[in-house]
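For this view, one protein chain was removed and the others were kept in their places.
The chains carry the letters A, B and C, assigned in the order they are written, with residues numbered from 1 in each.
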Amino acid sequence: MSPRRRPSGGRIDRLRTIRFTFDGTAFTGHQGDTLASALLANGVSLFGRSFKYHRPRGLLTAGVDEPNALVTVLRGDVREPNIPATMVEIHDGLVAVSQNRFPSLAYDVSAVNQLGGKVLSAGFYYKTFMGPVVGPLKGTRFWMLCEKIIRRAAGLGRAGHAPDTARYERMNAFCDVLVVGSGPAGLAAAREAAASGANVILAELDPQFGGSANWSGETIDGEPAAAWASDIVGELRDQANVRLLKRTTVWGYYDDNTLAAVERVSDHKASPAKGAPRHRHWTIRAGKVVLATGAFERPLVFPGNDRPGVVMASAAQRYANEFGVLPGDKVAVFTNNDSAYRSAVALNNAGATVATIVDVRAEISEECHTLARQCGAELIVGHAVTATEGGKKLTGIKLAPFTEAAGALSSGARSVEADCLLMSGGWSPTIHLASQAGARPLWDAELQAFLPPEAGKGWVGAGAFNGTFSTAQAIAEGFAAGRVAADLAMVEIGTLPDVEPAALDPRPAPVFEIRAKGKSFVDFQHDVTSDDVRLAHIEGFVSVEHLKRYTTLGMATDQGKGSNVPGLAIMAEALGKPIPEVGTTRFRPPYAPVSVGALAAERFGDLKPERLTPMHDWHLDNEATMYSAGLWFRPMIYGGPGETIEQAYVREARVTRETAGIVDVSTLGKIAVQGPDAAELLDRAYSNVFSTLPVGKARYGLMLREDGLVFDDGTTWRLGDNDFLMTTTTANAGKVMQHLEYFLDVVWPDLKVHLTSVTDQWAGAAIGGPKAREILAACVTGTKVDNEALPFMGIVHGEIAGAPVMICRLSFSGEMAFEVYSGAGHGIHVWEALIEAGQPFGMVPYGLEALGTMRIEKGHVTGAEIDGRTSARDLHLGWMLSRKKPFIGSAMMDREGLVASGRLELVGLVSLDNRPLSGGAHIVEDVDMDNPHGSLGHITAACFSPALEKYIALALVADGKARHGKRAHVSDPLRDRFGPVEIVSHHFFDPEGKRMHG
Amino acid sequence: MLITCPYCGPRDVSEFAYQGDGNRSRPDPSSTDLAAWNAYVYDRLNPAGAHNEIWQHAGGCRAHLAVVRDTLSHEISSVRFAREKGAPAHGRRKSGAKP
Amino acid sequence: MAEYSAFSLLRNALSGNRDWKPAWRKPSPKASYDVVVIGGGGHGLSTAYYLAKEHGITNVAVLEKGYLGSGNVGRNTTAVRSNYLLPQNTRFYEHSMKMWENLSHELNYNVMFSQRGVLNLAHTPGQLDDLARKGNAMRHLGVDADLMTPAQIGRRVPGLDMSQSARFPIYGGLIQESAGTARHDAVAWGYARGADRRGVDIIENCEVTGFLRDGDRVTGVTTSRGEIRAKKIAVAVAGSTGRVMQLAGIERMPIESHVLQAFVSESLKPFLDTVVTFGMGHFYVGQSDKGGLIYGGDLDGYNSYAQRGSLPIVEEVMSEMLALFPSLATVRVLRSWGGVCDMSMDGSPIIATGPLPGMYLNCGWCYGGFKATPASGFCFAHTIARDAPHELNAPFTLDRFSRGTVIDDKGQGPTPRMH
């Protein structure tokens, strides 16, 4: 048993010894210990270094508000930085290291920063490091040089770069009542709500339920409070309508009572159970929320208040009562309120000597006198601590007479030896979630604290959250809150539970700071001192937000849980205004830091699902290199051995134009447009006319946006009078669907049309080339495919290898081509039959690159040209704009800016130096490699054309059509490619369409 | 935020797609009044307070909903199918301008 | 007022830091001014500063509803860049960039502008071509831009998932080395101090409640601190444009107010010196000099003035961060907040005279306003002083929508949430 561990008491299991290391040293602790309690038990007092001055720091708290004792937990190569030691449960094999120190925690060279003293005051960096106005360090350079050095010193823990292999999961939950916090108030609320049959979730951030009942030392109805709590938890655990979540921090209160919580499922284990996550991110939609989140004890601000050994009084009590650990042997207490007296008694009961209790108040209650006597302490009222002594560990304190009214010290200083100083500056209710929910806190001058306002619409509060510091009252409020939340009629609570000992007076003296010589810390982690707050005042940064931003007060990992109110109080004093006039802080999520992994949860490592065509596996089996197109995967090329991408696509395109090729077009968006007004809808949505399209035929259509610019294109097939199959581009399938749905539902609700996404219903294969028809004829049954039965844009129904197919003769490649649609479940079957039929002809499968090559040769547009800025005329599609009817976009498409000269128009380019062109290269009249300028436009797509045996491209060029036949240059400084091109029509190949019309 | 879809019941905002200002009325399709079209396509009511909006339950029944939602509190005071009465009636705040 | 320097810092430290003066005065509003600027954010303050400095107009008041800089200047993710596709935008933002480079000297206030580079990632060959198009467009306007190979990116940005098995593998990127970050609050405070030193009255906690009118002309404002008359009234309240214009009787604007969330992680030892953006979603991340990762993503996607975001976007942003940096799963989010963005119909701002006589309008910054702060103020001041735009803001008119001369860098059309 270590020197500071008491032989009995607390929730730790002394029969179970756990081994862990801290900074490489092996330690032992017990089941139930936190890293903080275990190290404390081992006599460790130095836990970390502060941010700016690298001052040595010990444990200040026992919970989530810890600003000092931050560690990095290592799991193999995976680092988890900045975890408060108070929140780490030890387990066998735990490896933790301290941070922000070099070379070691005990000897940190950056501690020299403390010598900077007042030069490094708040905001000093705004006033210097600007450097010279001229010379090599002008502009931003001097600052950036300084910044390099600053960045080397900055930061707390170090993040690792090894991928985290842990699991994170998300869980959606719904309940009638969510109770946040399981202290006496929360337990009472949960019990009452659950008894009514309501679905209840009880969330507790600690590893065990009970809150203060676990360490208060009180008895409730004759039973130790911890036992009382565990009885209730036992009851709740057996109820089907109750879900108990421990190690669960409710960190966010979002709109409509959506609360976010993170459950640390496996952090306390050496390894998680199979399939179990490390963290589980709960999204809880609650009917009502009971906020029973308790309160934080506040530090007092006085010189040396950050020396290791100075600890919050309630935290010391927790260490003694909950963990059986004494934070010191010889204890002093410094307080402005009654609650610390109970802490002193607790430490005394646990075996510590309480040397002195220093109280700023001149007069204290009889109970406090009794308690001081009970723990054998010298009671020094009307005094304040003015300094702490010792190096990296407290050895004593200095005190002096203090008058509360004047806030002034007077002579008569003395010293007291102590290795631990308990401090208490009053309590701040944990109102963060209520604040997130929009409540504006109210200052209570009696309690010297911000209290939540009256219950909000979605929540009700109970216990210390409300500023109710009596356990008996808190239980009564919990009971009432449980009934309110469960929508039950209020009943008279019989008698208050009998809590011993009786509650003390909760009102502290309004003393926040003892002004004496030396650094007095307000924000411990960020080293913000009371002088920094006053400097902010002198410089006019007096609103609470300016104070925070200028001094960084409250911006540390503890988010100002302890420092906000003292900081405000010091500013208020400087301004000579009451605290509420300085302002209150609005709390934002998260209440406590949350791992990014937990929030990414089920999408960690799987950001987006993959969309696969029915033929996906075939492509992979046939050496396809896949290309991600949105969520889809499509073959880019089918690479032969040793082929480059260019060789592969040129081969695929060439063979297709010579004999035949086949490409998977299943990704095209497909929308079933059905109903008596289907044709009318299409007439309104497309710029061209569809109502005249005969059944059994397809037509190419163009859609504009309302603003008159091009939206999407595709073919639409008329399968019946009232039955159309619309195809869209792959990329815009979802957008087109939403666009049409919007018009049908909101603008034209009278049209009788149903839209259904049938993209996934159909597998599509486009087969093109001079032999395409012969290949089809060889495998299609039930229909002819000759010119008569299947003219250009005709549709037939038949079978391939026994599977029903629908074939439309249309062409993107410019060849005689057919799109063969089959049920997706028959996709591979039909595809393989087509491949087999094509084999005698030497047909090849081709990918997106060859598809792109052939469409460039034909001058067909895709998303690269339909980029949201081009008009139909820019793309030479003006002929598709019907003059016979209005359509979406028709009213806006002729605005002056859209018909002005100088617009970028689609052209073709031919490389005149026989070198490749690239998408994204710009076009200029005269090349200037050193100072590129005068861009006329840019290349949208480029390829080597096997049909033309040239490098060609499509481009958008200012007044492009007028430049046909003229020379220009590519200017691509990013890829150092410059060279001459000829601007030509975008119809490079077979402009009359002889090949596809056959 | 939860939106209570008249068909599907209360659902998380992530299931819905925002379609913007529900106060706009589309000019007659054959109208050539460019000012009216400009107002319809580009101008929006943008009140700080109750706002008539169109949302689509895109991750659900796909119906478009006419929603009245407060842009300061995010509180929703009414939801109905957009197609039932076309665009919702104006419930917007009066201008605070002085004459 | 004393100049700031290392020397003054030392001298004041020796006297216990008791002799500093307020960074700006706290005057009461006068009855009238030559120019009243509504909005004490970055743009309003810089406008006032340049009115005084460039045009000698010093009888100016800046009216701020809350505390100075309480809007988007203190809520953004601090990136400064000029990597735009369309020349109107690139020219304007590049002018801003040049102003940033001397801003600390100009203001005698270290705004910590750090040209650490902004890197856009490409995840498909097509995206890389798109970035090349943008980078070449920048180069043709004299703006620096370079493509990076995956190997170069891997060396520069530790922790990035460079594997080919990534769901969205990295094919390359476009870097603007001169881009970077600045300390956002310092920009507001520096301009405030600079304007104040030139005689501008900065009036905090002064909410405009209405406009004084003489026919169509605006002649002043009513405020929570009384009536203030002015010859010219400049509105620079991006985020609240809808609200303020409504006070002037203008109900409809080509603007929607949307909330954008931002996040900061706990402080980490700096490892990310470049601002990185993801190409398969809306995500960007940088690391501050204090060590916090500052990052954000997409708009929440609905009208809001609440400065409060929703949970689905939080999850989305975090998953995008891990798609790029899988090792950061153990890093913890410290704070999140929301800013209200003026989303315009084409994603570009409006800096113009009007829409009422006597009024000048600066709005529609979407989520790109911070980096524009110097040029916005510079151009707006010019527009106010001369009653005509500077050539840099000449394209950013209010009538460009009806005329069809929109400046749509993302090609999304009149769908503000998509810009």
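Definition applied: a contact is a pair of C-beta atoms (placed from the backbone, for glycine too) under 8 Å apart; a residue touches a chain by one contact, two chains touch by 3 or more.
In this text, contacts and distances are computed from a predicted model.
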Q) Which choice in "Lipoprotein", "Sarcosine oxidase subunit gamma", "NADH-quinone oxidoreductase subunit I" or "Probable glycine dehydrogenase (decarboxylating) subunit 2" gives the name that UniProt lists for the one chain left out? A) "Sarcosine oxidase subunit gamma"
Q: In the full assembly, spell out which visible chains the left-out chain is touching.
A: A, B
Q. Touching the left-out chain: which of A:396, A:614 or A:661?
A. A:614
Q) In the complete assembly, which of A:37, A:140, A:339 or A:759 touches the absent chain? A) A:759
Q. Which listed residue (A:493, A:631 or A:731) would be found touching the missing chain in the intact complex?
A. A:631
Q) Which chain B residues would touch the chain omitted from the figure, given the whole complex? A) 7-9, 11-12, 14-15, 57-63, 81
Q: State which residues belonging to chain A touch the missing partner chain.
A: 169-174, 199, 273-277, 283, 285, 602-603, 606, 608-614, 617, 631-632, 666, 672, 674-676, 722, 752, 754, 756-763, 801-803, 823-829
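The rule is simple: only the chains that are shown with their structure count from here on.
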Q) Just how far, in Å, is the C-alpha centre of chain C from the one of chain A? A) 22
Q: Please work out the Cα centroid separation of chain A and chain B, and write it as a whole number of Å.
A: 28
Q) Residues of chain A touching 2+ other chains? A) 254-255, 258, 283, 438, 706-707, 892, 895
Q | chain C residues counted as touching two or more neighbouring chains | A | 308, 310, 402, 414
Q. Okay, in this complex, where on chain B does chain C touch?
A. 1, 12-14, 17-18, 20-21, 34-35, 38-39, 41-48, 51, 53, 55, 69, 71-74, 92-93, 95-99
Q: Would you pull the chain A residues touching chain C in the complex into a rising list?
A: 51, 78-82, 117-119, 121, 124-130, 133, 139-140, 143-144, 147, 150-152, 154-164, 166, 168, 170, 252, 254-255, 258, 260, 281, 283, 438, 531, 535, 538-541, 543, 545-546, 549-550, 552, 555-557, 559, 588-590, 593-597, 599-601, 603-608, 627-629, 705-709, 864, 867-869, 892, 895-898, 900, 918-922, 924, 931-935, 938-939, 971-975
Q: Using the touch definition up top, name the residues of chain A that touch chain B in the complex.
A: 254-256, 258, 283, 285, 438, 684, 706-707, 738, 741-742, 745-747, 749, 886-887, 890-892, 895
